[in-house]
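With one protein chain removed, the remaining protein chains of the complex are shown where they sit.
So, subunit A:
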Amino acid sequence: MTKTDRSLLSRRSMLAIGTAALAAPMLGRRANAQTASLTVADPGGPFNAGFSKAFYEPFTAETGIEIVSVARDAEPTAQFKSIVETGSYIWDVCTLTLSARLILEQEDLLDDIQLDPALAENMMPGSVHSNFLGTDVYATISAFNTQSMENGPSSWADFWDTDAFPGRRALRRNPIDTLEQALMADGVAPEDLYPLDVDRAFAKLDEIKDHIDVWWTGGAQSTQLLQSGEVDMLAGWNARLQSAIDTGTPAELVWNQGLYSIEGWGLPKGGPNVDAARQFLAFCARPEQQALFTDDLSYGPTNLSAYEHISEERAKVLTTAPANLDGMVLADESWWEANRAEMTERFNLWLLM
């Protein structure tokens, strides 16, 4: 019943009144010869700090092309659409999740990255596509405050066990990852999650519903929840939780039964600076560059050779460190792509009931 109407905008824009002519001045594309600067959209926060050090500043130093970074919305799909369809390229490069990549690929809104295959040799499986360069691997895990809890939950079943682990809890206000967590709490093995048994997941969520004090929406909020002591345990993205720890919050991450996924660069189709953007992406595939962002952003580099440049100490908190990766599974983006609208609706209703 649920239908996402993605074709609509483009169909409508064909019909757009004569005003479409106004878009004509957006010419002068492909005037690539001397790109002076690239506009790169990243998710802000620790990303911005980490990527500046690893990618933006060194790239400028090497090529003379300035990188201007801006923050993008959580889901830049709608913006991508309007950028490409109206030719107003406010970004040259933008970070995407794998699921956003899938949506944008289906709508033909991404440009080829034309990456030299040699650069992709030691990269994580699934992190390089013809139109996507994975830069970092993130994981949805849990964390607990070590000051308020001596003993934290070490699995989702523990997280659900409100008797053994009393305290204030937070989950993400989104069905993505949350349904998987409920299933794992109910005893489903991480490798058997997909396709998700949705009814079972919601039944399990019912059990914990009244014990969740905060349903967070933005990544920054999860950091703040842990940092301020608002909750004792929560689910969240590992780097967001780690950045609370990095600023002195007494907390511990639980990698067991985490779900990981890959984030990376995509190029809006037909952008004016596409050659320079490709050059930038190739730069970001280098292991020695990727190693640099891990100081500020504790996501795992996609180029596994990067670990040769990372201290053993820091490697422990990174997603792609073998010890952490072992207990985790890759989230299935294609399942979510097919079911997302329906699950979002059902989850939101469930929240209100």
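We take it that a contact is a pair of C-beta atoms (placed from the backbone, for glycine too) under 8 Å apart; a residue touches a chain by one contact, two chains touch by 3 or more; residues count from 1.
Everything that follows uses one rule, which is that contacts and distances are computed from a predicted model.
J.: Given the options "Quinol:cytochrome c oxidoreductase membrane protein", "Spermidine/putrescine ABC transporter ATP-binding protein", "Ger(X)C family spore germination protein" or "Glycolate oxidase iron-sulfur subunit", which would UniProt use as the protein name of the unshown chain?
T.: UniProt lists the chain that is not shown as "Spermidine/putrescine ABC transporter ATP-binding protein".
J.: For a quick check of understanding: of A:Ala120, A:Val214 or A:Ala321, which residue touches the chain that isn't displayed?
T.: Looking across A:Ala120, A:Val214 or A:Ala321, the contact with the absent chain belongs to A:Val214.
J.: For the chain that's not shown, point to the residue among A:Thr60, A:Asn122, A:Thr146 or A:Gln227 touching it.
T.: Touches the omitted chain: A:Gln227.
J.: From the list A:Lys81, A:Arg101 or A:Lys204, pick the residue that touches the absent chain.
T.: A:Lys81
J.: Of the residues A:Ala36, A:Ala61, A:Ala118 or A:Leu349, I need the one that contacts the missing chain.
T.: A:Leu349
J.: If the hidden chain were put back, which residues of subunit A would touch it?
T.: 1-6, 8-9, 12-13, 16, 19-20, 22-23, 26, 39, 41, 43-45, 48, 68-75, 77-79, 81-83, 85-88, 90-91, 103, 168, 173, 209, 212-215, 217-221, 223-224, 227-231, 247-249, 340-341, 344-345, 348-349, 351-352
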